[in-house]
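The following block contains the structure, expressed as structure tokens.
Removed: one protein chain of the complex. Kept in place: all other protein chains.
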Amino acid sequence: MRVDEMLWRDWHAVAIVADIAAGRRYRTTVLGVPVAYWRDGDGLHALREAGDTGPCRIAERYATAWICLSDAPLDFFAIPEFDEPDRRVVGAGSIRLHVSGLRAVENFLDMGHFPYVHTGYLGAEPHTEVLPYDVAIDANNEILATNCRFVQPRASAIAADPIEVSYTYRVARPFVTMLYKTCVPAPDRRDVIGLFIQPLSEEWCVAHTVLIYLDDVNSDEELRRFQQTIFGQDLMILINQVPKRMPLEARHEIPVRADAMSSAYRRWLRENRIAYGTWQPEAVEA
Amino acid sequence: MITLYDYELSGNCYKVRLLLHILGLSYQTEDIEFFPSRQHKSEAFLRVNPLGQLPALRDGDLLLRDAQAILVYLASRYDASRRWYPLDQPEMLGKINMWLAFADGLTGSISAARLHDLFFFDFDADQCRARAHQLLRILDEHLWFEESTGGSWLCGGAAPTIADLACFPYVMLADEGGISLIDYPAVRRWTDRVKRIPGFIVMAGIFPVAPALETAPRTESALRS
Partner (left out) sequence: MNLLDTGRWYPIARSEDAPPRHVCQAQLFGYEFAVWRDDGGSVNVWENRCPHRGLKLSLGINTGSELRCQYHGWTYASGSGICTHVPAHPGLAEPSKACALALAAVERDGFIWCAFDPATAAPEAAIGAGLTLRSLPIERDAAAVQAALADYRFDPDGRDDAEPAGAALRELTPQTFELAAPGSAVRLVFLLQPAAAHKTILHALLVGASADPDRLRRHHAQRMNALRAALESAVPAAPATEPSVPMHKLLPVRRPPKREFSCRVLSRRQESEGVISLELAAADATPLPALAPGAHLNLTTPSGLVRQYSVVNGPAERDTIVIGIKREPDSRGGSRSMHDDVREGTLLQASVPRNTFPLVPSGKRPILVAGGIGITPLLSMAQALQARGEAFELHYFARGEQFVSFRERLAALGDAVRLHLGLDAAQTTAALRDILHGRPLEQFKVYACGPGPMLELVRTTAAAGDIGADDVHFEYFRNDAEPAPGQPFTVRLQRSAREFEVPSGQTLLQALHEQGIAVEASCEQGVCGSCFTEVVSGELEHHDLYLSAAEKASGKCLMPCVSRARGGVLVLDL
């Protein structure tokens, strides 16, 4: 596999479909390539800008519009919950961040920051311990962290009392991650939050969030408000990480056992030859 | 019952939430979703505020827009200590209003850059950032001179006023607009002091500070600052 081949063949989120107004032309970039997209009676269209005639496909999946810049696109990853008839699918907005999208993914996978960044929402002192969990790569070359548990004061818009929430984290692609959490009204099923990161450039990204919930109590706005509060708390952290590109070697950033998933993610990126958005110190040394 | 038309990520709404908490006032919130649905431009909300901006506040029959105006009202009506907006001190009122207007400038510069960077608003971000730095230089110099004569707050009194609350949020969120506070050390020290005001609450993106070092047994003068 050539460096970043997976990224060049992959689909990248550019918008939540509900936020695309008909008849308007939108401009953005994917992996540094300027593109335009729009919606009309025939559906979604996209092309590269500035006379660039390279491949540019657009598809709609999981309430999101995705663009691929290759003629050999990868298959989409699966989210079976999306098709369940009683699911509510809510787009929670798209926010642009000045940091490598890889750091945004890694932050999403992390529980150790809950008591400090999401104080009173997803965690609080003295319940700071991250209990051991399991990480494995599955047959689809996706990373799964299972048996993740954390005591949370306000785990979601509906949870009124502190509960131990059970999470599963999944990384399907370098910039695509999902979390599955205990569903308060239906404990044998799970709510899904999809974080689809659009790599604008190596140091800028857009975080598109899609909720695939079973909640039948809260309005779309209430669900989004909780999600945006959580994301707003992470935002100030993400834009203040140094360097903006993510190092993949442990020499520079030291993990602990709670970082097993993030460590697996960095290893997975190395092994899948992803360099885009990573920090390569050797390359810039004089 | 006070009703605040509110959006969690809005610094202007946060100014009002801050004062409401500091004054210990109970209130209800009507959430107006700024992003992505732009509910602040909806017909229903335009009836509340024809400018289509947040926050707005309803108290009985009174309906107010503009964060600074709301701070003036709440402090004038509900602050028993008479320090947040001292109606009996014309000089302080002049100074406070001077800095409330300055806070509006911070909204127009820092907040605009932030809206551009985070939410794709169509502003000239470079121009907004340049303006923000001009204002922050002025703020830093002012606070530095206040500190050099033993002061802690924008208007030179012994206690903070609504001017401090009005200027605080967008200064604190400046990073989100690509504006670093590294060259404004006096401003950064002042933000620590604001965070220590009893009744202070955070918003997304703002974090608490360590409690102040108490060097002497508690006395009245120590409690006053």
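Letters A and B mark the chains in the order given here, with residues in each chain numbered from 1 onward.
Simple rule for what comes next: a residue touches a chain if its C-beta (ideal position, glycine included) is under 8 Å from a C-beta of that chain, and two chains touch if they have at least 3 such contacts.
Note that this is a predicted model, so its numbers are computed, not measured.
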{"item": "Touching the absent chain when the full complex is considered, from A:Val3, A:Ala136 or A:Val217", "value": "A:Ala136"}
{"item": "Contact with the hidden chain (one of A:Leu179, A:Leu211, A:Ile230 or A:Ala260)", "value": "A:Ala260"}
{"item": "Contact footprint on subunit B, counting only the chain that is left out", "value": "141, 144-145, 147-149, 180-183, 185, 188-189, 192, 207-218"}
{"item": "On subunit A, residues whose C-beta touches the chain left out of the figure", "value": "106, 110-113, 115-117, 125, 128-130, 135-137, 236-237, 240-243, 247, 249-260, 262-264, 267, 281, 284-286"}
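Everything below uses one rule, namely that only the chains that are shown with their structure count from here on.
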{"item": "Length of the line joining the C-alpha centres of subunit A and subunit B, rounded to whole Å", "value": "32"}
{"item": "Subunit A partner contacts - residues on subunit B that touch it in the complex", "value": "8-9, 31, 33, 35-37, 39, 117-120, 173, 175-176, 178, 203-207"}
{"item": "In the complex, subunit A residues that touch subunit B", "value": "16, 19, 91, 93-98, 221-222, 224-225, 228-233, 235-236, 239-240"}
